[in-house]
Every structure is written in C-alpha cells, then in structure tokens.
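These notes concern the structure reproduced below.
Note that this complex is displayed minus one protein chain, with the remaining chains in position.
Going by the order they are written in, the chains are A and B; count residues from 1 in each one.
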Amino acid sequence: MAELGHFALALAGALAIAQSILPLIGARLGEVRGAALMQTGPACAGVTFLCVGIAFGALMHAYATSDFSVANVAQNSHSLKPFLYKLTGTWGNHEGSLLLWVLMLAGCSAAVAAFGNNLPAVLRADVLAVLGMIATGFLLFTLLTSNPFERVFPVPEEGRDLNPLLQDPGLAFHPPFLYAGYVGFSVAFAFACAALIEGRVDATWGRWVRPWVLAAWLLLTLGIALGSWWAYYELGWGGYWFWDPVENSSFMPWLLGTALLHSAIVVEKREALKVWTILLAILSFSMSLLGTFLVRSGVLNSVHAFAADPRRGVFILGLLVVAIGGGLALFAWRAPALQPKGFFAPISREGALVLNNVLLASACAAVAIGTLYPIFADLLLGARITVGPTFFNATFLPMMAPLVLALPVGAMLSWKRADLAGALQRLWLAAAIAAAVLVVGLFVSGLNVLPVLGLAAAAWIFCGAVIEIGGRSRWSLSRLVRLPRAAIGMTVAHIGLAVSTAGISGMGFAAEQIALLRPGETMEVSGTIIRFEGVTRAQGPNYTAERAQLEVLNPDRTVRFAMQPEKRFFPSQRMTTTEAAIHTNIMRDLYAVLGDVVPEQNAAVIRVHVNPMAPWIWIGAVVMALGGVASLSDRRHRVGAPARRRAGPVPAPAE
Amino acid sequence: MTRLALALLLFAAPALAAPDPREMLENPAQEARAREISKGLRCLVCQNQSIDDSNAELARDLRLLVRERIAAGDSDDQVLAFVTRRYGDYVLLTPPFKASTALLWVGPGLVLLAAATGAFFYLRRRPAPDSVAPLSDAERKRLAKLLDDPA
Partner (left out) sequence: MTARRLLFAAPLIGLAGGAAAFYAYMASGRDPRGVPSVLVGRPPPPFDLDPLFDGQPRLTKAAFTPGRPAVLNFFASWCAPCRIEHPQLLRLAREGVNLLGIAYKDRPADARRFLAELGDPFRLIGQDSTGRTAIEFGVYGVPETYFIDGSGIVRWRFAGAVTPEILDDQLRPLLRRYAS
C-alpha cells in the first residue's frame, strides 16, 4: 500500500514536470497551433491530482490501520489512539503535512483546469504551467527529502504516539483550511506570472483572478481562526494569539492577501493599481512559501515548528528562491511596461484602497521584521534577542488604527473622484454611536483605555457598514436582496471584522483568579462564584486524567452548572496536557483550569478566567469568511458554468 | 440590562492572581509588580512563553526568584537587571532599545513612512503627458473654427 503511494507520488512528479512545460510551449505557439499542447495542461492537472490523492489516501490508510512498518506512522501514531486522531494524525507531522500541501497544490491545479473554462486558453495554459512548476518543486522536495512512505525494519511493536496536544478535534480542521488558504494563493501567483508573461494586465484579468483570491483568502481566514481558537481552548493559558513565529507565518500572507483582494477590485473596476496588484499577488504566495520555510527549516524557535533538518531547510530555501525569484524576476522585467488606464483623484475609492494597501503592507512588514529580526541580529550582530508580544502589539496595533478609522469612510467613497465631506456626513450616526461607546466605556471601565477604544472602533465599523449598505439599498429589503452579492459580501465581511475587533477588545477586560481550594471552598471571579468539590481520577483511551469537579453557583448558592477541567497524562509520550473547561454564553467565556493537585489535603490549585466576548473573536472570523462566500457567489464570478444558449443578448449591468 | 452594566463594572477590577497561590506575595502591590515582570520574562525551556504562563520548573524557580528580589526591595529595573545579568537579553520578551535593536524598533515605522510617502507621490501624479496625443496644427484650426461657429 505504501509502495503504491510512493509510486503514485513519483508519477505525479513526472506529470507535474509535463504540466510545467507543455502548456507553456503551447501558449507561446498561440491559440491555433498550440491548442493541443495547451490542452495537456488540464489533463496533467487532473491526473496529478488523482495520483496525489491516491498517495494521500495510501498514507491515511497506513495510519488508519496502524501500519507501523511505515516509518512515518511508527514515529507519529499509536494503536491506542482514538480512530479520528489516527486519521488526522496523517498531517500532524512534517512529511504528512507536506503531502497535504502537495495535495492542495494539485487540487488548485485541478480546480483551475475544471473551473477555468471561461479563461482564454493561453492564460489558462500559462497559469497551469506556473502551477505545475510549483507542484514540481514541492513534489521533488517530498520525494527526495521527506518521503512519507519509507519503511522501517524491524517493524516496531508499537508506535511512538502523536503529541497529545494534537489529539484534538481542532486539529482535524485547522491544517486543511490553513493549507488550502496558503496554497490557494499560488493560483493568484500563477495568474500574476501568466499576466506578466503575456505582458497584459487588464480589467478582465482582474475579474478572473478575484474569485481565486477570495477563495484562498476566506479559507486562510478560517484556518487562522481555527488555529487561534484551538490554542485558546487547548493550551490552557486563556490566550488566543501569541505572536509566535509560526502564527505570524500564517498572518503575513493573510495581511497581504487582504490587500491583494482589495487591490484586485481596483484593477477590475478601473484598470489602475496594476503594478501593485501583481506585486501583491506574487508577495502573498511568497509569504506562504516563507512560512513553509520558517516552520520546516529549523531556523526559528517555536512551539509549532516541526523537527528541524538542515538538509530540508536548504532545499526549501532553494525552492523559495526559485519560485519567488522567478516571480520577482518576471516582475522586474515586465512590470515596468504595465500602464494604468484609469486615473483618479487622491480622495476617491481608489485612493482609499491605496491607503488600505499601504497600511496592510506596512503591518505585514512590522510582523515580518519582528519575526525575522532575531535571525538577522544573530547572524549579523551576534546578538541573541527575543521579540515577544509587546513589540508586535506596539507596532502592529497603531497601524490598524488608521485602517479601522478609514474603513467605513472608504467604503462610502465613489470611484475616480469622491465627495469626502458628503461621505463623512452620512456617517455621522456611526461616529456618534462610536463616541458614545467610547465615553460610556471609559466611564465604566475606569480608564482601561485600549480595549474601550477597540470597542468604539468595532461600533464605528459596524454602524458604518450598516449605513453604507442601507444607503445603497435605500433601506428597502427588496432592493437589498437584489444588490450584487459582492456588495453584500463586502458589508458582511466588514461586519465580521467589527465583530472580531469587539471580541479582541473584550478580552482586554479579562479577569483572572487563582486559588488553592479544599473541597467545599469557593472562589470568586468578577462576580461569579465557583465551588470546588474535589478531584477524581478518570481513564481515557490512551491517557489517565485528574478531573476537578467545579460548580458555578447562583448568588443564592444554588448550582447553576458544573465544569470539569482536567489534567491528562499520556504514558507513551510522558506528557501532561491541561484540558480547560470552558462555559460560554457567547457574551463571555468562563475558563477554568486545574493546576497542581495536593493529594494530602484533597486540594487543588484552580485558576478561573472570565473572558468577556471571547467567542466573538472567532465568530467574527466566520462572518468574514461568509462575506467572502457571498462575494464568491456573485453571478459575475460564475466561473466554469457551462455556457448556456441565450435567447438574445442579455444586457450586463453597468458597474 | 442592569446585570450587564454591573458585570461591566466588575470587569474593571484589575486581575490579582499568581500562577500558584502558594507562590504569591503577601503584599498585593508587590504581587502585581511580580506578575508584570514575570509576563516580560521568557521561559527558557519552553518556546515562546513567559514564565508567568509556563508550567515548567525553571519558570517556577524564576517566578520565585523575581518575588524574592521584589521582597528584598529591588525596583522593577533592578529585578530585570538581576535576571538579564545571568541569562542575557535573550530572556527579555520585549527587547531593550539598544544599538543592536534600533532597527527592529524603528523598522516598522520607517516602512510605514516610506510606503506612505510613496503613496502620496503616487496619488499626486498627473496623468502621463503623452497619454493623449497633442493636437496637430490642422486639428487646432478645426477646433477653433468649431468653437467660434457652432452652427
């Protein structure tokens, strides 16, 4: 079975090489003479996807059956592991997750092949060729340095088990979404390279590339949100974002991807910002590649990083240089020839989007500087330093402030030349509400300024979005549903941002209490009374646990509900994990953690957090993603829908 | 509604707690200082956690050390100096502003400035002069005639 997987991978590698070369030649030969060669593109893409799918299935099968003759399974699995985690453990290690990457890459090529029928043949062929080159690089990397199908003799009796932190439902969904997002930006990258090769970036290019960027962006949004949520409930610190280098590696492509998304709109609508959009498309995927490099090369210090192997690091660096270098070389060579068509006044929708690009790109730079500085400082200055959350908060947040302020205003501006005063006037109610939130918040919280500012900002964005869509639909529901989905998508996504901002600000009011409690004793956090009943032992499939029984009481001391935080011990990896007990009513999370147990007194250290509005952080991200889905469903992006015979010409709405 | 308001009021109370109550200092002000300092010190055996968050033994030892120094009368700076003298700047989660970190702290601002300046000039640019071909003499004469005599 493993050999089948290995063979399938090798076949995929050969096909990827073909996909890199044949359609490219065909595209240069032109639509007529190169038609046959260009047709090989979709064919290769489809079969490559099939082969990688078989390979991935083979690996998953090995995990499902606990086939310890496969080295990868022996190192990362265990027969007592619950079945779900056996399956998801497929991507809980370097080789398996790399295979997931490759699967996603192949999937992207196949998607372009399947849904790219509306694209001109030459463009599609070029896009597939570039995707083929990237796939070739990664397949070579997998086959040569990170083969998941290597056998081990003698076959061990038992596997070494997976890190218990990763045996969690969140893990099932976090990497697939994340990688889909990461890899999805390769399509935008390929589109940019194809446009540069052809020497043409026009409005139609902008329209074609947008759904691919939307798809990658919304998947990445969900992937990051899942990772953050998972860290929150699994790692037991009550935090949700640590500015860890690997987290930053996923955030940088997201920031640039958001800028790209907005920039592509300008290309589509006004044929301006071409150079910027192309550059952003190249850089977004470059950030994905950089992220892969940072995580797998051992160059960075992180909780998330896979085991380091310098050989792999050098290979990925080479891959990075070839891919990004190729894109940037194309850019340096061809981009100067791109001429903008639409001119616009500084105060306009385009102008606002330029501001958006500037702020998001600078924010990305801030995160990149903080993440990479320790490496460069060590190398060039011999200085060993740590760049922790304080730096990131101090540099990133101030850049978000102007963005947040400008967002509702920018969304109200018209193209080419806008009436700023008019837009501001229409937003007076939003400003008033935000100011009210600010004043009330400062008064109530006693000068806990930053979170209150965040809440005011969230109110500003939310009200601004409502006013904008209300104005556009003239407050009529029937007109609202007939608005282009892209407009609705924008509103929903911006509302999602407001919700997340509110959640993040709410966490600024989090309260915490720790106490050593004996059975029957109580503790209080922010008005909530918690009574400790005792600690019991429990048994899981591959762990033993200490479980604390906590009861949350009403003011009259009756029991409202119970919580059971645990500490689990996994004998095969000799690791202990804390399982926080979380009770949410959407407006706040009650987060309880079991600390040290003092058996002699049957007492335990209990830590309880009250996290106001914590769920909003991730609900907001889901809403943002839904906005993306809404935009994707816009009929103008109906990609790949078979061309229907129409009775007569259908007038397209002037947009 | 009143419950929400009350809850909001209570949220305002500062958090006063230590990772383990048995480590806590008696004096709440000192304990609060200890928590703040701990949040800024890196746990050296974990990756990317502060000693305040970490369950590691070394983290606990350092937490106790910090509290000892505070109780002994050290100022916040003195406590930090005590730890960095033994473990180097690496142990600080927030890098100090020194020659070696100047570019780090100033970098993001510089990038923003550069990007904003670039955007400023980009937005102010005039349309390319040759985007519209200038009128030839004959065309100009025709234009003048049309303007003077619209009929």
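Here, a contact is a pair of C-beta atoms (placed from the backbone, for glycine too) under 8 Å apart; a residue touches a chain by one contact, two chains touch by 3 or more.
This one's a predicted model, so the numbers in the text were calculated from it and none came from an experiment.
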| request: Check the options A:332, A:449 or A:538 and report the residue that touches the missing chain. | output: A:332
| remark: By the document's definition of touch, the residue of A:43, A:375 or A:466 touching the omitted chain is A:375
| note | Listed in rising order, the subunit A residues that touch the chain left out are 279, 282-283, 286, 293, 297-301, 310, 313-314, 317, 320-321, 324-325, 328-329, 331-332, 335-336, 374-376, 378-380, 384
| said: On subunit B, where is the contact patch with the chain that was removed from view? | reply: 44-45, 47, 57-58, 61-62, 65, 84-88, 90-91
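The working rule: only the chains that are shown with their structure count from here on.
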| remark: When centres are defined as mean Cα positions, the distance from subunit A to subunit B in whole Å is 21
| query | For subunit B, which residues are in contact with subunit A within the complex? | reply | 4-13, 15-22, 40, 42, 46-50, 53, 55, 88-95, 100-101, 103-105, 107-109, 111-112, 115-116, 118-119, 122-124, 127-128
| Which positions of subunit A touch subunit B when the two form their complex? | 237, 239, 242, 244-245, 301-303, 305, 339, 343, 346, 351, 354-355, 357-359, 361-362, 365-366, 369-370, 373, 377, 381, 383-391, 395-396, 399, 444-446, 448, 509-516, 526-527, 578, 587-588, 595-596, 605, 607, 610, 612
